[in-house]
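Here it is, the structure in full.
The complex appears here minus one protein chain, its other protein chains still in place.
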Amino acid sequence: MSTVATPRQKLSRDLLPSAEPLQLITPSGEAVPGGHLPDDRVLLDIYRRMVIGRRFDAQATALTRQGRLAVYPSSHGQEACEVGAVAALRTQDWLFPTYRDCVALVARGVDPVETLSLLRGDWHLGYNPYSHRVAPQCTPLATNTLHAVGLARAAAIKGEDAAALVFVGDGASSEGDTHEALNFAGVWHAPVVFLVQNNGYAISVPLSKQSAAPSLAHKGVGYGVASMLIDGNDPAMVYTAVQSALEAAQAGEGPTLIEARTYRIEAHTNADDASRYRGEDEVLSWLARDPIDRLDRYLTARSVLDSETRTRIADEAEAFASSLRDRMNADPMLDPAVLFEHVYATPTPALRRQAAKVVGP
Amino acid sequence: MSTVATPRQKLSRDLLPSAEPLQLITPSGEAVPGGHLPDDRVLLDIYRRMVIGRRFDAQATALTRQGRLAVYPSSHGQEACEVGAVAALRTQDWLFPTYRDCVALVARGVDPVETLSLLRGDWHLGYNPYSHRVAPQCTPLATNTLHAVGLARAAAIKGEDAAALVFVGDGASSEGDTHEALNFAGVWHAPVVFLVQNNGYAISVPLSKQSAAPSLAHKGVGYGVASMLIDGNDPAMVYTAVQSALEAAQAGEGPTLIEARTYRIEAHTNADDASRYRGEDEVLSWLARDPIDRLDRYLTARSVLDSETRTRIADEAEAFASSLRDRMNADPMLDPAVLFEHVYATPTPALRRQAAKVVGP
Amino acid sequence: MTAVAAEPVTMARALNRALADALTADERVLVFGEDVGTLGGVFRVTDGLAVRFGEARVFDTPLAEAGIVGTAIGMAMNGLRPVVEMQFDAFAYPAFEQITSHLAKLHNRTRGRMELPVVVRIPYGGGIGGVEHHSDSSEAYFAHTAGLRVITPGTPSDAYSLLRAAIECPDPVIFFEPKRLYWAKDPSPLTTGTPLDAAVVRRPGTDVTLIAYGPTVPTALESAEAADVSVEVIDLRSLAPFDDATVCASVRRTGRAVVVHEAPAFLGYGAEVAARVTEQCFHYLHAPVARVTGFDIPYPPPMLEKHYLPNVDRILAAIERLQWDDTVELPDA
Partner (left out) sequence: MTAVAAEPVTMARALNRALADALTADERVLVFGEDVGTLGGVFRVTDGLAVRFGEARVFDTPLAEAGIVGTAIGMAMNGLRPVVEMQFDAFAYPAFEQITSHLAKLHNRTRGRMELPVVVRIPYGGGIGGVEHHSDSSEAYFAHTAGLRVITPGTPSDAYSLLRAAIECPDPVIFFEPKRLYWAKDPSPLTTGTPLDAAVVRRPGTDVTLIAYGPTVPTALESAEAADVSVEVIDLRSLAPFDDATVCASVRRTGRAVVVHEAPAFLGYGAEVAARVTEQCFHYLHAPVARVTGFDIPYPPPMLEKHYLPNVDRILAAIERLQWDDTVELPDA
């Protein structure tokens, strides 16, 4: 079912992916024989951020029920991607997330309330993209792939040692922009990594209606872009693959396309009814491949994680969530003047007149 | 200009193309050992249409100098694709050409003056698309790939025994629409054939700046679309590849992507100055691989083509060209009323008022 | 003009009925797009259709809007009548080239030899607390494009009859569905036979003509009730072509006009309404045609959209500024 990954320094940079997803830790938490796993400390840190991320995610879903968020797209089940990929980023690298990737933002260190501005609805974006080098979460599907390529190319032009990591959904891989981005990246040899989180669905549309390819990673060869197919619920594998791709990018070896096979446990958003398009069995089978459990078992077996540490992390996650809940219970301060201030660098006379109608002169 | 059916080689339907372009006749006119060539009568017919096509093309270029055409994009050198592909089409199949493919239209039987309406500028399209099942020549690059897929899918839905063949340039292969079309075709298993005429340039931009892929045919696997890389100056190969792809389509085996390596001998159009971006040497090296010469040698060696036949065909081409010249020397009848008549099925009152301003009430 | 249902239905339901009835009436009709099959659409407008009519006629596509419209064009070339959905307003933009350069022009390009009876359904507008890109009013882009019909219903019964007419129309139709009215109910029976290019006087009045369409029709009617002058409310229904006759007859009678829409004012649909009504009614007008619209800004986030959307207060204020006392005070730009 799965292929063992070689040591990350030597992850092959083939244009074609392996037939089966690469894996380093099995669902039951065992190291795949022959695999070179990341450092225990790295994995423990990933574990910690995944636990916090999941707790954050549950809290955000709860906030929708309390009317504190307009909508929330959960990434429950996708934490290996959300956190493993971000853990591989260096400070100077950029992350280009989608609406699905709030947990990745939190893992990157973006303030959780600022992360949720978009979904609370007080502004389109709560954080300063330059603070953590995190582009605005992107809703028009696949459009951010081009921004990532452009930013990465600019880094190369400027001689900066920085790469870009862009998240793409399986559905979004069908958009023309994804193709153009992979093509520009290939031609420019841009330091960019495309991580396709193939969670099996684009809202209700299953992968079988999205693509007839052997894998989405098979798109890479059509652009001369190195490709990998990995187990997206294996945090060690995601980390290793993204890190190796980022290192290749930084070393001038060009872009990489990684397809990570994962699963969205919750509905598309709190407003979606997943029972219309998928069965409980399928969800259960993926719950058995839970990325946090997997790493928990692995780290426990290696005595890196004990019940004390587990409790400490759980407590930290709980504190994170309750602080978030408290902060989200306060109504945001909203001044409609902001609507007119940033349309242009300097508001036009017409906009100043219009603003005056709303906020008074 | 109808085609005789012929036994043909069953080409493999792999998702990945061969490393080198497939070939049936070498540039010096010899059969490639082991190749299964089309019937001599078929090849003679292709030869004839290529000669007529090239003469037509030269005539059209001459017409630009006489101010009879606004612009003309020559396909000199690409006749193996233009004619070989069309020869493989059955009456019920559809052709989706680009601006480059006037010779393909003529080979399909479209009246040459009607073919040139677009470029003369009397109307956007001179022929009835339903008469020969030839879609309007398409200028917005790659957009017609989607039309071809839709038309082919509709044929399948309606249970029609018809397939679509769409021409794409190497440059146009970079557009998002090409990707979306290949993807829809793969998912729908649509009876459609994509023929990429890779003539090395998109206006001035060489393939190396267009794509970093091993070949453009390598894009197919990313959509689950069978792919072939062929010598696009080998008329027998183009015919065989397209025919085999069409038969697969008709047999329900889905779409095919064919990359045909060819070369545009003339500038992009008469308005272009090719010396700005390519050397004479390159052109000369491709002239040595001329598709008409190649077939001429092959058929001559097989005694299918003798000087009498050659002269008869040359005369036919000459007559074709001189009739075209005569007909193009007459100014077209132009009534501006037509501008307003077909914007909607029934002109709106506002359009009738506007038309009255131009043509009188 | 056959009555189809007399139960009060929501606009979403009326549209669903229209699609079902069109699929029943004409086997060339297909319905496809993102999530329109199994899920029945994110607004449930296509609910149940895939089961009822089969996956060959109602189906989910890969996620690519140019692909959806482009393949619909190809299908129409081959005699089918596709009805496609763009999931939200802003997600029709990837299809802009296919719509503008082909859908709008192929009939003209082929001198009428190719008909393109494609309907592109676009849920549009705000007022539902949607995050960015889910509340655009993009009608002006399409209404400016010659060759397209642009239609938008303001009531459930119009939604039914106009969608039926759009599907039967030989021209391509961009069918804008005001998403905040999806749950609005209307007791009128669902009928066919409504012409595709006729505005309708929703409420007669004598002093001022209030011109609205789609999502602002209920707001306009509410404003008319609240005004202390007699307001005639016109629901345009067809944005392209524009029904000059109905609108100008009203304005020549009332001498005053206000046009309302959610899109930004600048080159918004109201600009055309103001320009052409003024051209045709100049000497009847006591004041310039007023525009009550969104501001010239990107659509606001959910918590601020109330400041953006035209409401009864703003409409009443615009009516009040229509120089009733013949003072010559210039309105704001």
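Order as written gives the chain letters A, B and C; numbering starts at 1 within each chain.
Definition applied: a contact is a pair of C-beta atoms (placed from the backbone, for glycine too) under 8 Å apart; a residue touches a chain by one contact, two chains touch by 3 or more.
The model shown is predicted, which means the values in this text are computed figures rather than measured ones.
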Identified contact with the non-displayed chain, of B:124, B:158, B:302 or B:325: B:124
Selected from B:94, B:127, B:188 or B:340 as touching the chain missing from the view: B:340
Contacting the left-out chain in the complete assembly, out of C:97, C:186 or C:305: C:97
Interface residues of chain A (partner: the chain not displayed): 123-125, 128-130, 135-136, 140, 143, 145-155, 157-158, 160, 164, 176-177, 180-181, 183-184, 187, 338, 341-345, 348-350
Chain not shown, touching residues in chain B: 70-71, 99, 117-124, 139-141, 171-172, 174-177, 202-205, 209-211, 272, 276-277, 332, 334, 336, 338-340, 343, 350-351, 353-354, 357-358
Positions on chain C contacted by the hidden chain, ascending: 66, 90, 93-94, 96-97, 100-101, 104-105, 108-109, 132-133, 140-141, 143-144, 146-147, 240, 242, 244, 263-264, 266-272, 274-276, 278-283, 285, 287-291, 296-298, 328, 330-331, 333
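Note that in this section only the chains that are shown with their structure count from here on.
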Chain B-chain C separation of Cα centroids, rounded to whole Å: 41
Distance from the mean Cα position of chain B to that of chain A, given in whole angstrom: 44
Rounded Å distance between chain A and chain C, as computed from the means of their C-alpha atoms: 37
Set of chain B residues in contact with two or more other chains: 176-177, 180, 183, 187
Multi-chain contact sites of chain C, meaning residues that touch two or more partners: 61-62, 64, 66-67, 94
